[in-house]
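The complex is shown incomplete by one protein chain, all other protein chains being positioned as in the whole.
So, chain A:
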Amino acid sequence: MTLTPHEVAVSQLEAGQAVTIERIRSLRFIKNNIIGNKTKKDLYIQLGIVSRLKDIVTTRDEKDPQLKTQAVIVLGSFAFGDEANILALTNSGVIGPLLDCLNPAGDPKLIEAAARTLNAIYASPKVSRQELFMGNHLNVLVQLLDTYSTSYRSNQEVIMLHTAELVASIFARCCETTDQQIQIAASGAIPLLMRLLVSGISKSQEAALGALAALVKDNSELAHHIANMRLETGERPAPYILRLACDKSPTMRLAAVTCLTYMNRAGVIQEHNSDIMLTVLPVLVKMLQLDGIVQETAPKVLAYLVWESESMQKAVCDMEAIPKLASIISHMGEEDNVYGIVGQKDKLKENSLLALAAISQIKEYCRRQVIEAKVLPHIVTAMSHPSVGVRAAACQCTRSLSRSVGSLRTSLVDAGIEAPLFQLLSDSDPGVLSSATATLCNIVLDVSPMKKSLMERGVVAKFVQMIGYGDNIVRLHAVWAIKNLVYEADSEVKETVMRQLGFHSLAALLNDAELDIQEQALNLVRNLACKRNQDIDLVFNGLGPGQLLSIIEDKLTWDDIRMLDHALYVLVNIATGTEYHRQSIMKRSGILRSVLGLMSHEAASIRVAAIWVIINLTWSEEDVAHGVHERVAILRSMGVEDRLHSLVTDSVPDVRERVKTALQHFVQDHQQYGHSGSPSVRHVGQDAYTSNEALGDSRMDTNTTVSGTGTSSHIA
């Protein structure tokens, strides 16, 4: 059997099979075959080349540094492009030997090659960064960063400079955790990166920007430290980087605006807020019309920059970013299909969708632009995209859009969002699941035909299934969605939902390890127990009066406003029920004492809620006037009336209003003693108004930073 030239080349790599010069020749042959050529890379990996290369790199025999260098370059070429190849390398344990090649006393070409290969390996997020932080490696890397000289001439210096760029790039890729950021900073890399930043050599500057960006990302402490350093010129970094944001080279601009974006999000360059708005945003928006990696990355940076900033979202909207993003997303499908091959430009699509999601996160004005850009059908199509990233991003978009007022939300329904959205509830990716449930949270708020049809599809069962799912965000969103589903729903819907969820699970959720989930569960109880006696009975009998009230009693002792708020309104709602319901509360002296205490809570909203409990417990209805009198007497003896008197001069008008009403009940009781007749003032109109306010809330903050939504508080 004759061997192919490739097999011959691999066999010659083994020590003792050929003289060094032959081995180098084989390595060069292999190198020139595999660079740029994925097919050949796969072929050689199958021929078992990696372990032979590792042997060469590991050997201490340094007769000719060329041999090692070429082997390292070949390893590097395998690492370019393909994640599977990178894992083939790391599984063979090449990282350690490569790090050992970095010894500054060694051959500069070998060091450069090793740095390049490591940089390519660390391009994969799946590779462990651990080894780099072990032993002396980090210090060695920092030494390699320290080679910059202003007028480089010799080849040697060019190589060292390039090595420094690669090291900066390695650092940029090894800042995945706060701990890694801190270790790299502590190694003394930052001043050297600053020097590289002002070197005037574009590749070095880009590499330095990349590393600095990675160091400040989500790390306000380091960001603060870096923002307050001085460059060699005495200037602070931000104004210098702002100038680079206007550089001729698009990749330099991208590196600069990325770094500024992270600094801005870390809140350390507030004096440059207007520069961010007037320089960085327009630069990013213009990049949407470039191509390649710049166009691909810009939307992601844009998304990060405007996230949760209403003013930025408005500004970027006014720069016509939405039509540009929409046109990227809308036109991509056509190109893909020329040769029927999908998979190209997935990242661009994903990032563009993320940007749309971020821009339309808060302002209705921006959401309307998204709808007007006619991109909605493409977003809906993207929800079924084979790439999980694209699906998740598309879902983020629908999530943002679903926060809008009913009329825009209708256009989501009209665009056919229901089927793909329901499909995504079975997605394997937790990110997709969490966005999909968040979108559903908002959509089920409406009394829409979709709510009914989703329920018929079995959406409740899905939610219940997710609550059992491991990911806490998904569990949270699922409880949230159920809560919104029963918001202002009729009794039949509530019963259907609870039949599937089960009160046993509800009780467990009310004591979940995740506080956010507990809160949503308590909010669910609040929504369930709202409006009709039948609804109150559902919860009362479902959980059992003892268990229900014990849970409430417990929550009332928490130092958590959201929890207190829900617990109090559960009581408010129960107290609108029957005499039996009210008496059940009255039997719990612990609850009554807590309510009394909360009447003086520092938060006005809690004071109001506590007083509402009193109002509803002292509500007079003709047929059971006797019960009211008894309750008033008990509350008075506890000091409730005195407390109310002390609140007459409360600074908050809403509190004073409630106090007035509650005191009226106590006064009426006085008058009623011997008289008969019902109270002359009814508060139904007022209460209905309060209930509507709660609806407004729920529309606004269905986002990841959880606060109370779907608050359905029916009073009296």
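Definition applied: contacts are C-beta pairs under 8 Å (C-beta built on N, C-alpha and C of every residue); 3 or more make two chains touch, one makes a residue touch a chain; residues count from 1.
Quick note on the criterion: contacts and distances are computed from a predicted model.
This complex has a chain not shown, and the name its UniProt record holds, of "CTLH/CRA C-terminal to lish motif domain-domain-containing protein", "GPI ethanolamine phosphate transferase 3, catalytic subunit", "Beta-hexosaminidase" or "Trafficking protein particle complex subunit 6B", is "CTLH/CRA C-terminal to lish motif domain-domain-containing protein". Interface note: of A:Pro5, A:Gly36 or A:Gly267, the residue touching the hidden chain in the full complex is A:Gly36. Taking the complete complex into account, A:Ile73 is the one of A:Ile73, A:Ile517 or A:Val539 that touches the chain left out.
Which of A:Gln143, A:Ser202, A:Ser387 or A:Ser491 touches the hidden chain is settled by the complete complex: it is A:Ser202.
Only one residue from A:Ala84, A:Val158, A:Val405 or A:Val667 touches the chain missing from this view: A:Val158.
As for the chain not pictured, it touches chain A at residues 28, 31-32, 35-39, 73, 76-77, 80-81, 113, 116, 120, 152-155, 158, 201-204, 248, 338-339, 341, 344.
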